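Note sheet for the following structure.
And then chain A:
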Amino acid sequence: MQLNREELLKAYRDMRLIREFEERVHTEFAAGGISGSVHLYAGEEASAVGFCMNLTEVDHIASTHRGHGHSIAKGCDVKGMMGEIFGRSNGLCGGKGGSMHIADLEIGMMGANGIVGAGPPLICGAALTAKTLKTGGVAIAFVGDGGSNQGTTLESYNLAKVWNLPVIFVIEDNGYADTTASSWSVGGSQTKRAEGFGLPGYRVDGHDFFAVHKVAREVIGRARAGEGPSLVHARLTRYYGHFEGDGTTYRAAGESDKARAERDCLDIFRRRVTEAALLENDQLDAIDREVLGLIDEATAEAKAAPAPAIEQLFTDVYLSY
Partner candidate 1 sequence: MSRKSIRQAINEALALEMRRDARVVVMGEDISGGMGAPGEQDAWGGPLGVTKGLMPEFGRERVLDTPISESAFIGAAAGAAATGLRPVAELMFVDFMGVCFDQIFNQAAKFRYMFGGKAVTPLVVRTMYGAGLSAASQHSQCLYPIFTHIPGLKVVLPSSAYEAKGLLIQAIRDDDPVIFFEHKAMYDEEEEVPDEAYTIPFGEANLTREGDDVTIVAFGRMVQFANQAADKLEKDGISCTVVDPRTTSPLDEDTIIEMAEETGRVVIVDEASPRCNMATDVSALITQNAFGALKAPIKMVTPPHTPVPFAADLERAYIPSPEKIEAAVREVAAA
Partner candidate 2 sequence: MSDTIHPIVMPKWGMAMTEGMVIAWHVEPGGTVEAGDEIADIETAKITNVFESPVAGTLRRLVAPTDEMVPVGALLAVVADDAVGDADLDAYVTEFQANFVPEDADDGGPEPEYVEAGGRRLRYLKMGGGGTPVVFIHGFGGDLNSWMFNQPALSEDRATYAIDLPGHGGSTKDVGEADAEEMARAVVDFLDVLNIEKAHLAGHSFGGAASLVLALRHPGRVASVTALCTTGLGDDINMDFINGFIGGKRRKDLKPVLELLVADPSLISRDMINDVLKFKRLDGAEAALTAIRDTVFAGGRQTGSLRSRLGELRMPCQVIWGRDDRIIPAHHAEGLPNGVAVHILEGAGHMAHMEKSNEVNRLLEAMASV
């Protein structure tokens, strides 16, 4: 293992922060405080954190409709995110975007996205910027198994290859596109699709932070060295439905409970680092408490924040018009 103690603590905290954030959104949504719809990332944390731990602010990511985890992993302010999800003026996007459009371009987060498969072309653009302006940056498109079937995604494999862009496509395969099983909807294999376009393809257990981190380091290193794009297929589990309110009747009975019990990324991480005596349980418990306090604060602040002023309806359409 090549991570030092600070890095391990950060990895654990980021994953815990995502989990706590999503659990809180889950309960607040059920309580009726959040309008619209939200898509929760709980269970998939190791993927976002395993990749983003290898990035800096010159690097870009594009996310999906299930974007809270990627946003937190890339460094978005969780209070701003919570405010945004509540549609408040203190939101990261002033309450104009909501859950599906959380973005912070200053730190390279190009946005959650309401359009499945929209991220890959955009991230090719971010990579083109990095390449043209020689920033040294790389760009990662997180794509669901549903998005992997969009033509935009497949076209982007090709464009990234022929332009030799510093791009990584991460297929986060949680087994379902809405209700439709990826075992049915995806023809062929994700990695062989990549290989068909000339991209190295990797498979990884998305529940295992260390496995993700290792492959992420390799493909990001390749991209940064100018050796071109890669694809990583991560298998993982979404604990909740497609959106909050989804009865998940299409899933096997007890499917996500079983995953929580046996394959939870936080549990796996804790076991590995304590068994190897890299970190103490006390340290991790302290992080749990600190994160819980932060989420309590973020929630309280979001609820207390005023709604956006009506004039905000008309601003930010153009820079000049």
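Note that in this section a contact is a pair of C-beta atoms (placed from the backbone, for glycine too) under 8 Å apart; a residue touches a chain by one contact, two chains touch by 3 or more; residues count from 1.
The candidate set was assembled so that all candidates are chains of the complex that A comes from, given by their letters.
Remember, predicted model here, so these are calculated numbers, not experimental data.
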Of the listed candidates 1 or 2, the one touching chain A in this complex: 1
Candidate 1 contact footprint on chain A (complex, rising order): 60, 62, 91-97, 101, 103-106, 110-111, 113-115, 118, 120-126, 128-133, 135, 151-152, 155-156, 158-159, 162-163, 315-321
